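Dropping a structure here in structure tokens format, bear with me for questions.
One protein chain is absent from this view; the other protein chains keep their places.
Let's turn to chain A:
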Amino acid sequence: MELFANLYTGFEVALTPLNLLYCLGGVFVGTLIGVLPGLGPTATIAMLLPVTFGLPPVSALIMLAGIYYGAQYGGSTTAILINLPGESSSVVTALDGYQMARQGRAGLALSTAALGSFFAGTVATFLLALFAPPLAEIALKFGPAEYFSLMVMGLVASVVLAHGSLIKAIAMILLGLLLGLVGTDVTSGTPRFTFDVPELADGINFVIVAMGMFGLGEIIRNLENEETRDVFSRKITGLLPTWQDIKSITAPVLRGTALGSALGILPGGGAMLSSFAAYSLEKKISKNSKNFGKGAIEGVAAPESANNAGAQTSFIPMLTLGIPSNPVMALMIGAMIIQGIQPGPQVMTEQPALFWGIIVSMWVGNFFLVVLNLPMIGLWVRMLTVPYHLLYPAILVFCGIGVFSLNNSTFDVYLMALFGILGYVLSKLDCEPAPLLLGFILGPMMEEYLRRAMVLSRGDPMVFVERPISATMLALAVIGLIVVLLPSIRKKREEAFTEEG
């Protein structure tokens, strides 16, 4: 079986002592920072990116993937213990998880989240290993028209599935696309939107935008209403689920895993959508649906499995096509480029050790999360007691050092400050930063594929609808847009997202 040969290659890479150490380190640091309220996976990865600069490519990516899971796991812990979801995908976990904690079942909620996540992670890793090669093969046949249409579909999907105002999300994507074009035009060599600033000739680094908007912008926003947090000080006991608990979470975990794996592959999907969809599904089919929101264990098991599965399978478009489906994947792509790897379908064939090493290390990372983090829950709870007014200056320092060390450039630090202002103002205006970031990373790619497709078709835009794969993707994008614009569905979508928030 080729699958097992591939996995074997992966295990060989992932299980070297050094890579195990980086995986462990990533998971640990990721959890540590993820537990700190107000810091989700995107900000955590952006902040810690410089730490990986000096590592070999495989180790760097393994560590970053570990940070990603760790941060996500940390987000669930805060959601359960202090009703403060560290990131959007654990919003629904807070609904029932926090209630369980208040009823003295915090330990059970935490272990349910951990075990559900681990199971989902295991399944999703297998799916990834199974589906990545055929997808990469198809991707190799993609021409510029297919790539362009795929990105259009991805961007449309990201607004359709995201929460908040649809039209504002589209505007944010466009703004992101435009900002992504800053720099030297590859085809003509013309410097665009650079204001004759030499530092802008290569374009704006993605990390600067991410840290400015997710780091600085978020901190300023938090300073608006500093509240005292209700710190969970009780000792956490009862971590081990009983046989009865395991029986009651089995089905929700299975359903969550399936749903999450499917939704994670969708561009713009990933962890957030998965957890939300799994929660509403569970609530609909559960016999004791009136318990939801009051500490139902299914309400923790399903979304936690789903978001972990989704997080995992969202690597599929990134690894096989080189296209990010969410800001975290965009950061991973940024990290690959810094390491000198051009993401895309050729990575799998040209660097099998790297490709399979990353995939297997995801599973290893998930394993570490369970065996390390449940016993160390006391430490994470202590982290929660760090007051925010001492926390945010430290975060700012990490952002500053991280951005400065990208190019040893002070200009980048000033630029980050500028994006901090922009991020704060936009978030005050209820404009989500995630679509902007997605547009930002896709902008240059989209333009290049558009240009190439048009050169090949001699200027005939029909090329996008004449080629079947491209046409299908564009059709899906159009259908997606029409569907959310239909009044009845629009109302449902709004209801759904209000319920979530």
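In the analysis below, contacts are C-beta pairs under 8 Å (C-beta built on N, C-alpha and C of every residue); 3 or more make two chains touch, one makes a residue touch a chain; residues count from 1.
In this section, contacts and distances are computed from a predicted model.
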Inset, instruction - Report the protein name recorded by UniProt for the chain absent from the figure; options are "NADH-quinone oxidoreductase subunit C", "Lactate utilization protein B", "Tripartite tricarboxylate transporter TctB family protein" or "Hydrogenase isoenzymes formation protein HypD". - result: "Tripartite tricarboxylate transporter TctB family protein"
Inset, instruction - Can you work out which residue in A:Ile337, A:Ala353 or A:Val455 touches the chain that's missing from view? - result: A:Val455
Legend entry - Of A:Ala5, A:Leu223 or A:Ala353, the residue in touch with the unshown chain: A:Leu223
Inset, instruction - Name every residue on chain A in touch with the hidden partner chain. - result: 50-51, 53-54, 167-168, 170-171, 174-175, 177-178, 181, 185, 187-188, 190, 192-193, 216, 219-220, 223-224, 226, 387-390, 392-394, 396-397, 399-401, 404-405, 408, 410-411, 413-414, 416-417, 420-421, 424-426, 428-431, 446-447, 450-451, 454-455, 458-461
